[in-house]
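Note that one protein chain is taken out, while the other chains of the complex remain in position.
Take a look at chain A:
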Amino acid sequence: MHKQHLLAAKSSIRAGVCALMLLLPHTTQAAEDHSSQAVDSDMNFRIVEDTGPSIRDDGESTADHSKFEILQKNFNNGPEVTEACLSCHTEAGRHFMQSIHWTWEYDHPSSGQKLGKKTLINTFCTNAKGNEGMCAQCHAGYGWKDENFDFSKQENIDCLVCHDRTGSYYKTPNSTGNKACSIMFEGKKPIDWSKVAQSVGKPGRENCGSCHFYGGGGDGVKHGDLDSSLKRPSRELDVHMDAEGLNFACTTCHVTRQHIWAGSRYNVIAHDTEGLGLPGERRDVATCESCHSEAPHNYSSLVGIKLNGHTDKIACQTCHIPTIARGGVATMVDWDWRTAGKTKDGAGFKEKNYTQANGAHRATYKSIKGSFEYAENLAPHYDWFDGQMNYTTIETKFDPSQGPVEINGYQGSHNDGKSRIWPFKRMHTIQPYDKGNNTMVYMHLWGEDDDAYWGNYDFGRAIKVGMKKNNVPYSGEFDFVETYSFWPITHMVAPKEDAMGCADCHSREGRLADLNGFYMPGRDSFGWLDILGYLALGGALLGVLLHALLRKIFSKKLSQGGAQ
């Protein structure tokens, strides 16, 4: 009856067997302890224990969807629900199909680069392209597992992943993958389609979070300022999303017009000089300035004036997000693919040697992915940023001897008149590349076939097939290259009393110690001028002391002489 249910049942049996196989040879190893937890498989990267919705109080909606006749029936699958949605929301499908959540494509207006998850290389699992069976479980659609997916069919849109307000909706990979990985669906109750269809509403944080909290392959892995701790954050963690306070939904800032959201990471508005709009205006940006203006500090105090004077050079986020990954969930900072593929008695394994602040254990090694390092409460990387990201795509040639390849290098400088100092999470990865052509590679990771890396642990085959499948020339020889990716930080805004102080930057070894080319009070001095200056002060002091001493000596002599 329920396809999803059957699939879930079938795979949970398979998963059980698989887990048993993984477990048996390693039960003596402490590092393996946590892999015995049934829900915690290699591939099930979204472990959502808190399945309730976040409270989103927009007042009472004008529509109670449970009263709509078309929703009062038994649905068998997602597309059936979507068809029901579209029968009233007749234009929503057309609108949504323009969205990057659907297209996974983005043509950058100024660089001309073709971006989007559909084609990009990343520094985590390296490429969604060709691995859609797994990766496209975060595509807001149903069934994208290969190039045959029909992007023109509106019933393929997944309305529920964003609009379910029960918290019980979930998505699973669109294909089962190799047997080493097919532990994806266990422990999940089948979706009650009618219930979720009748419980739709504007998205809560967990709706967006079901993908955006887990980017990069796990909770908080990618961004550092987006993880599951933001589902019900404290005031300290995020002053706007504070569940007991302002309780912002994501869309409070990421405003929408026709299902297009403000706040692009491909084309960042790094400096919003427009600031506040009139009431009812500005439905186009997610910037801090669009609510707080460019001069949000109190002009009646000197400190306020001085802080307002910083907003042209310093992004709000730089001071107001003192550290990232501070909600108890760690973010990944280092990924080394070179160590992937180790097996124990022929089976993949993992080690969980990092315990994050909320008590969860994080994998520090997985046979399918390699070695990882994490960080929490982490000071971001800072640099000048004008909003332009330049991507290393599959077509980009680079020189591997020129240091780490910046997969998404940012652009900006202190004297271009538009850049501001921004915080970034910097991800360091060592990942495969085409040694002959000096390009990145597409890997064939996910699949039911023998060529998938997540199954055979053979980089050579996975790359060869990944490149061929996607019609990219491959020299046949791969090696590993260091890469960086940069994630502009903008969430986890701390309450103002926790904002950074002046001396966090205005000091010799402050946060901005690495930025060069401009003078910053408290951080910089003028080498030889300081030497001369201190010499002058010291010399004057020494001189007068010497003079005083001479006066003392001579006055004694004189008075003695006088006495004689």
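We take it that a contact is a pair of C-beta atoms (placed from the backbone, for glycine too) under 8 Å apart; a residue touches a chain by one contact, two chains touch by 3 or more; residues count from 1.
Here, contacts and distances are computed from a predicted model.
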Hidden chain of the complex, named as in its UniProt record, picked from "Amino acid ABC transporter ATP-binding protein, PAAT family", "Cytochrome b/b6 domain-containing protein", "Phosphate transport system permease protein PstA" or "Heme exporter protein B": "Cytochrome b/b6 domain-containing protein"
Quick one: say which of A:Ile55, A:Leu246 or A:Ala536 touches the chain that got left out. A:Ala536
By the document's definition of touch, the residue of A:Arg94, A:Arg257, A:Lys496 or A:Arg551 touching the omitted chain is A:Arg551
Chain A, residues in touch with the chain not shown (by the definition above): 302-303, 306, 308-309, 312-313, 414-417, 501-503, 506-508, 517-519, 521-526, 529-530, 532-534, 536-537, 539-541, 543-544, 547-548, 550-551, 554-555, 558
